[in-house]
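For this depiction, one protein chain was excluded, whereas all remaining protein chains were kept in their positions.
Letters A and B mark the chains as written, and numbering starts fresh at 1 in each.
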Amino acid sequence: MNSPLVVEPVFHIGPVPVTQPVVATWAIMALMVLGALLLKRSLTQRPGKVQAVAELITGALDDQIRDVVQSDPAPYRVLIGTIFLFVLIANWSGALPGVEPPTAHLETDAALALLVFVATIYHGVRSNGLVGYLKTFAEPTWIMIPLNLVEQITRTFSLIIRLFGNVMSGVFVIGIMLSLAGLLVPIPLMALDLLTGAVQAYIFAILGCVFIGAAVSEGRDAGSPERSAS
Amino acid sequence: MRIDWWTIGLQTINLVVLLWLLGRFFFRPMAKVVADRQAAANALLDDAKAAQDKAEAAIRDAEAERDRTIAAREAALDAARKEAEGQRAKLVEAAHAEVQRQRADAEMAITHARGQAEAQMARHANELAADMAARLLEGPGAKLPLSAFLPELGQALSALPETTREALATSAESAHLLSARPLGDQDKAAAHEAISRALGHEASLTFDADPALIAGLRLSGGMAVLDVNLRADLDRVTAKLDNPDG
C-alpha cells in the first residue's frame, strides 16, 4: 500500500514537479470560477433557484462571520468564504471515482493554513497598527510572549493536521475497505466522509475566522476566550 | 516523511488566485446584488413611508377640517341659542311688562269703576236721602209762612253786586218769583214790598207756584237766580255730600 504521506509528481513543468493535488486543485478552481461566471451572468434582482442558493450560502457565511468577529463581515467575507467553499468542494471531490481530494495531502492544508496565518497577521496589523498588534503578544503579561508565539505556530499546525487527518483518514479507510471487501461496501463510509468533509470545511473556516477575529479584537478587549482554541 | 515544498508553493499560489477570482466573480457581485436589492427595497419602503405619511397628513387635515366644521357649527348653534334666549327673555319681559301694565290698567279701571259705583251709590243714597227729606219736609214745609223766608231773601239780595241788583226786576224785564204754594194777595204784597226794599227800587214781579220747592221762594231774573227754599238747601246738602272734598 502506498503511503498517504507521500505525493508523487505527475509531470514536470521545467524544474517544477506538478503533483496530483495541484492538478485536482486546478480542476476545482476551474469548476468554481466557471460556476461563478455563469452565476454572475444571470444575476438579477429577482433570484432564480441557483442564485437563491448562492445568496443563502453567502448570507449564512456573513451571519457566521458576524457572530464570531462581532463586526461588519465585509473585509473577511472573501477569504473565509473562499476557504470554506474550496475546502468543501475539495473534501467532497473524494466521492468522485479516481479523484483523491487535494485536502488529503499535507501540502494543500499547509497552504490553506498559511493563508489563514498571513491573513491573521494582516488583519491584526491593519486594525491595531504594527505596535498594537505586537503588544497583543504581551497579553496578559510579558512572560506570556514565548507562549503566545508558540501558540500562533501550534494552532496553525493543529489546523493543518486536523483537516489533513480527517480527510486523509477517510480516504485511507476507504482504500483499506476497498482492498479488503471490494465494491459497494465502503459506500456508508463514503457518506460519512461527506458529512465529515462538510463539518471539517465549516470548522476550518470558523477557526480561521476566530483567529482573525481574535487578532482584530485583542487590541480592543484584552484576553479573548477564543485565543486558546486548538 | 517528505514535505513537497513545490506543492505547498503551487497550492498557495493556486489558493491566492482562487481567492482573487472568487472575490472578483462571486462574492463581490453577490454582495452587490444583495445590496442593490436592499437599496431597492429601502427605496420602496421609503416610498411607501412617504405615501403613508402623506395619507396620514391628509387624514390629519381632514380631521382638523372636521373639527373646525364642528366647532363652527357649535358656535353657530350657540349663537342661535343665545339669540333665542335673548329674544325669549325680551319677549317674556315684554309680556311681563304688558301684563303688569294691563293689570295696573285693570286695577285702575276697577278702582275707577268702584269709585264711580261708590259715587253713584252715594249719589243715589244722597238723592234718596234728599227725596226722603223732601217728602218729610213736604208736610211741615207747607205750614211755614212766607215771612219765614222773606228776610233771608232780602239778605241774599243785599249780598248781590250793585249792578246786578239794579238790573234785577226792572220794569223792562220783570223778575220771576217762584213759591211752593200759590201766594195769596197779602203775601204777594209783602214779598213785593220786601224785595223792593232790598233792591232799592220798585220791583216788577211775576208770581208762580212750584211744589217742587217744598217750601220757600226762588227769585230769578236777568243774570241772577236766588234760591231761598228747602229744595235748594237739600240740593246744596246733597251736592256737598256727593263731593265731600269740595
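Here is the rule we use: a contact is a pair of C-beta atoms (placed from the backbone, for glycine too) under 8 Å apart; a residue touches a chain by one contact, two chains touch by 3 or more.
Definition applied: contacts and distances are computed from a predicted model.
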Omitted chain per UniProt, picking from "FAD-dependent oxidoreductase", "ABC polar amino acid transporter, inner membrane subunit", "Response regulator" or "ATP synthase subunit c", is "ATP synthase subunit c"
Contacting the left-out chain: of A:Tyr122, A:Phe137 or A:Phe172, that is A:Phe172
Among A:Ser93, A:Thr156, A:Gln200 or A:Ser217, contact with the omitted chain is made only by A:Gln200
Omitted-chain footprint on chain A covers residues 3-6, 158, 161-162, 164-166, 168-169, 172, 196, 199-200, 202-203, 206, 230
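Keep this in mind: only the chains that are shown with their structure count from here on.
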Counting only contacts in the complex, chain A reaches chain B at residues 5-7, 16-19, 21-22, 25-26, 29, 32-33, 36-37, 39-40, 43-45, 47, 51, 54-55, 58-59, 74, 77-79, 81-82, 85-86, 102, 105-108, 110-112, 114-115
Counting only contacts in the complex, chain B reaches chain A at residues 1-4, 6-8, 10-12, 14-19, 21-23, 25-31, 33-34, 36-37, 40
